[in-house]
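Worksheet: the structure to be examined is printed underneath.
Right after this comes subunit A.
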Amino acid sequence: MTNHWIDLKNSDVILIMGANPAENHPVSFRWIMKAKDAGAKLICVDPRFTRSASKADVYAPLRSGTDIAFLGGMISYILQNNLYFEEYVRNYTNASYLVNPGFKMPGDLNGLFSGYDPKKRSYDPKAWSFQKNADESVKKDPTLQDPNCVFQLLKRHYSRYTPDMVSRITGTPKEKLLEVYKLYASTGKPDKAGTSMYAMGWTQHTVGTQNIRTMTIIQLLLGNIGIAGGGVNALRGESNVQGSTDHGLLFHILPGYLPVPSADLKDLAAYNEKYTPKSKDPQSANWWQNRPKYITSYLKAIYGAKATKENDFGYAWLPKLDPGMNGSWLMIFDNMIKGKFNGFFAWGQNPACSGTNSTKVRNALAKLDWMVTVNLFDNETASFWKGPGMEPAQVKTEVFLLPAAASFEKEGSISNSGRWAQWRTAAVKPLGQSKADAEIIHELYQKLKALYVKEGGALPEQLTNLTWNYGFKRADGTIRAIDTHLVAKEINGSFLEDVEDKPKLKPGEKPPPTPPPWAPRKLLGKKGELAAGFAQLQADGTTSCGNWIYCQSYNEKGNMMARRVKKDPTGLGLFPEWSWAWPVNRRIIYNRASCDPNGKPYNMKKAVVYWNPNAVLPDGKLGAWVGDVPDGPWPPMANEKEGKKPFIMRADGLAAIFGAGMKDGPFPEHYEPMESPLAKNPMSGQMSNPAAKNFSGTGIKEDAFAANDGKFPLVATTYRVTEHWQTGVMTRNTPWLLELQPRLFVELSPELAKEKSIKNGDMVEVSSARGKVDAVAMVTRRMQPFKIGDKVVHQIGLPYCFGWSTPGVGDAANLLTPTAGDANTMIPETKAFMAAIQRKG
Partner candidate 1 sequence: MADAIKAENRKGFLVDTSRCIGCRSCQVACKQWNKMAADKTVEQGSYENPRDLTPALYNRIRFLEVGEEPGGVNWLFLNERCMHCGEAGCMKVCPSPGALYRTKEGVVAYNKEKCISCKYCVSACPFNVPRYDSDDKVSKCHLCLDRLSGGMPPACAKACPTGTLKFGKRSDLIADAQATGKQLYGVNDLGGLGVVYALEGPPERYGLPATPHIPLSIFLWKDVIKPLGILGFWGSIGAMLLHYVTIGPKKIDEAPEKEERHE
Partner candidate 2 sequence: MSNYIERFTAGERVLHWIVTASFFTLLLSGLGLFSRLFNGYFTLFGGGGNAIMVHKIAGIVFFFSSLYMFLKHRRDVSTFDEDDRRWIEQRGGYLSREEAHFNIGKYNPGQKLFAIFIAAATLILGVTGLFIWAPTLFPRWIVQLSLMIHGLMFVGTVMFVVVHVYLATIGNPGTIEAMLYGDVRSMWAKRHHPKWYKEASGENP
């Protein structure tokens, strides 16, 4: 979330699309209802009429997998009707940038952008470059009139997304489209806020990242980023998935969104060179220029005294990806089924149920020598060898199930979608032999380290050199029990030596004379002190920090995450002293964009921050931001000498309407899902995302596809329900919740039911090219057929929270879903695929 949960109450229009918060984030509706009480309008766009839709002022149905078309139409509507926030777009986005004149778009190239290489299935981003001035700065047209400027290109690109065209793709009635567009575009006024709530309904597509990009462009056009009640808000699906992503959950990022190095970056200097963006623009804060400080502090945190300047702070020990290597979830199982893995830790996860194309996952697990599962309960993964279709005697995989403690049984922080790290104490002791994850990891580490020390092996230093100061140490160096507070302190970071507070020099400025040795030294921090914030981190190895974005969370003032003060000085629900939010307790990120270039809030009634030019700072300087923690202390942009642009994490300080860093095009373009009901993309000759990884025809029998195939004529999607959580391992084992949703069902329209002679409550078989599941038919008016061109397309949906290990609930809906990944993130496309339905018996 750019914003946070409570901030929903500040919205004027809330767009729920690709999410179902009433069911999956019910507490968010506390704040949505408060917004509605204050007159806000709620829009819900979903293939199904959900519990969220039941509270919407406007509900619009759309066919699964057509969100870009829907939103592209909105961009077009906003531009055609001049409903965008012109000043915001001009000052805070790259709309004025001039793109090289050779750049071509899908309208010109039948669905492709310039620079596409069909053999590699990828783009050369050089084809999307900006026009440069002699001094390497980008050429701009502040009037936004140049035909090659981003704004005009945007207008041209989305002029193809007419309401008629969009309706033909999405199946949404045209009047509904226009109703949504008109309502949402009303937030383009400076004092209006529109927010977007999305979740897996947007991400789990082969165009997932571009779905979100489309909304981001809308939010930028309407000036909805950085303001109260605005933003692009990802509703995270697990209570701490934000925290685990922050701390390096994904294969390609280290804690704090530092890229995982690839093997061709031989030393830290090469790494820093590649990943530290440069900007000559004095108005750009270019915050990632600090990357060397963060990676060095990270290396110091994990390797401690072993990391020295001489050995590149242990950079060599960091695990590396092969250049261009894709280590994503889909590839893990793709490689596993090809026999490329010996062992596997399924830690707090249930891939045999949650993994798309679960048959492939289950068969892949059978190729392992061993697997360790760490979970609260037995599940489809731990017991995959005795699951449906498995011959236990034939499965060689040795499985270990380690019982883990539940979140209520251990102390630590949980980071919610709004980036709040909230400290929790243990409510009860772990049951039986179950242990907290940290304890299990600790034990594993001790055993492995002992083995490496005794027996050696490949790259022992990666393990033996790790710092492990997580508890009271016995004489032999072992730890009695893991102290979570020490982990939190390591994450926060500390001073390893006394660090002097050296004044920052402006280019050309002379350093002050060296003070005499007897003069008192002005220290930034003393050795052993916890760092107060990431601005104190150093690139020379004098500080350590496990995750720079969490620096400040546990400092000398105490555990900021444990704060529970209910003070709300702005009245906007920022609650700055309730827990702690990364970065530096900022509750709404990019909040400088909520003000005009002079620092005056666009909406005085809901001012997140404002520039007070008369505030006197301790060093005697004038001017300060008031309100939320701003994105840096510098004055607003209008101050030509010291002012900074608001989007500080971007090298140029501006939000990117033109996304030159994307793998599948700088502007989002509608492509059909990998499995589509249509013979042809109504938009262009390019059927599916040209840059998405293609798993068809690789010889793996589990990877079957059925696009535009009469045998599988139904658009299907998967989802969660309030009553079960993820694959249901916890909730299926909670009888109270199984009482509410006792088994797998499939939702379908009365029209489809009639066609297939299915009655409500009948047992049906739902199948796809990859598998089949038995489900109870839920025939409901909440589902409706879509008119796509001349064709009637039926949509069905199933929850994915069930699995065979709970008796009588049915098996995983992910047995149906395909192995297809988004071009940028490789997230699987589980939200739009083709299926068939048939009454049983």
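As a working rule, a contact is a pair of C-beta atoms (placed from the backbone, for glycine too) under 8 Å apart; a residue touches a chain by one contact, two chains touch by 3 or more; residues count from 1.
On how the list was made: all candidates are chains of the complex that A comes from, given by their letters.
This structure is a prediction, so every number in the text was calculated from the model and none was measured.
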item: Candidate from this complex that touches subunit A, chosen among 1 or 2; value: 1
item: Candidate 1 partner contacts - residues on subunit A that touch it in the complex; value: 22-23, 26-27, 29-30, 33, 49, 51-55, 61, 173, 176, 721-723, 735-745, 749, 751, 760-762, 776-782, 784-785
